[in-house]
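Each chain you see keeps its place in the complex, though not every chain is here.
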Amino acid sequence: MHSRSYITVRYAETDKMGIAHHSNYPIWFEVGRTDFIKMFKTTYTDLENAGVMLPLVNLNCHFNLPAMYEDELIVRTWCIHMTAARIEFLYSVKRRDEDGKEVELCYGSTEHGFIDAKTFKPCNVKKRLPELYAKLNGNIKEI
Amino acid sequence: MHSRSYITVRYAETDKMGIAHHSNYPIWFEVGRTDFIKMFKTTYTDLENAGVMLPLVNLNCHFNLPAMYEDELIVRTWCIHMTAARIEFLYSVKRRDEDGKEVELCYGSTEHGFIDAKTFKPCNVKKRLPELYAKLNGNIKEI
């Protein structure tokens, strides 16, 4: 189970090389993560209201092809690993070529720690949000 | 009395036109505002810790010349108007040309309301932070 997010490259996201600047991909990954979490009838805002935050621990991006202004991108998001303290997401950013075939521009992953929004200390999401934990944990992609 | 902030244009701040994207100027104005407030032996963080925030109400920018990647910019900031509820800043962004003469790339202004960080309701900074109010109010630029 994965989410699909649709993004049109903004002019402000391009750089003088004429392509979308690489710093946008982590932001697009985040859009994918937001949509992935929405699939479970919750939102990242609900998470934060429940006092849980998901700061980034690790970020990896591999760039194959540039994204251009006005390109219509498809961001797919999977959850590939989860414990009571950590969660890892995988992302694939694609665009359709002239023949309508999807080509991958970038793929990457992010690893997050579950922390308490007040103390910024790690928290056990399995205990804090057992239902969400169960839902997410039931949708880990085998890789 | 005004502050001077020094900014080098980042690659990520350029767009496919080859110039710094206009959405960076409000961010550079904010850097100027931060430095202006620091002149009064306080910081914007102190303000927020005192429970006061300064959300933007109005923004105006006038663009004369583009800023290019690696340009070294000088942002000057003035306070041009202040009441117990509102404050207005004026900004000038310049660069030195080949002859070392300063040329203005952009000027603009921002108007902010003083609000309570908790209630997001307007607050009277003259009562809440009388010392800072007096300091700022003593440095209004005549225009």
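A and B label the chains in the order they appear, each numbered from 1.
What we mean here is this: contacts are C-beta pairs under 8 Å (C-beta built on N, C-alpha and C of every residue); 3 or more make two chains touch, one makes a residue touch a chain.
Note that this is a predicted model, so its numbers are computed, not measured.
Displayed in place are 2 chains, all sharing one sequence; the entire complex defined by the structure file totals 4 copies.
In the analysis below, only the chains that are shown with their structure count from here on.
Separation between the centroids of subunit A and subunit B, computed from CA atoms only, is 34 Å.
Looking at the complex, you find that subunit A touches subunit B at residues 11-12, 14-16, 18-19, 21, 23, 69.
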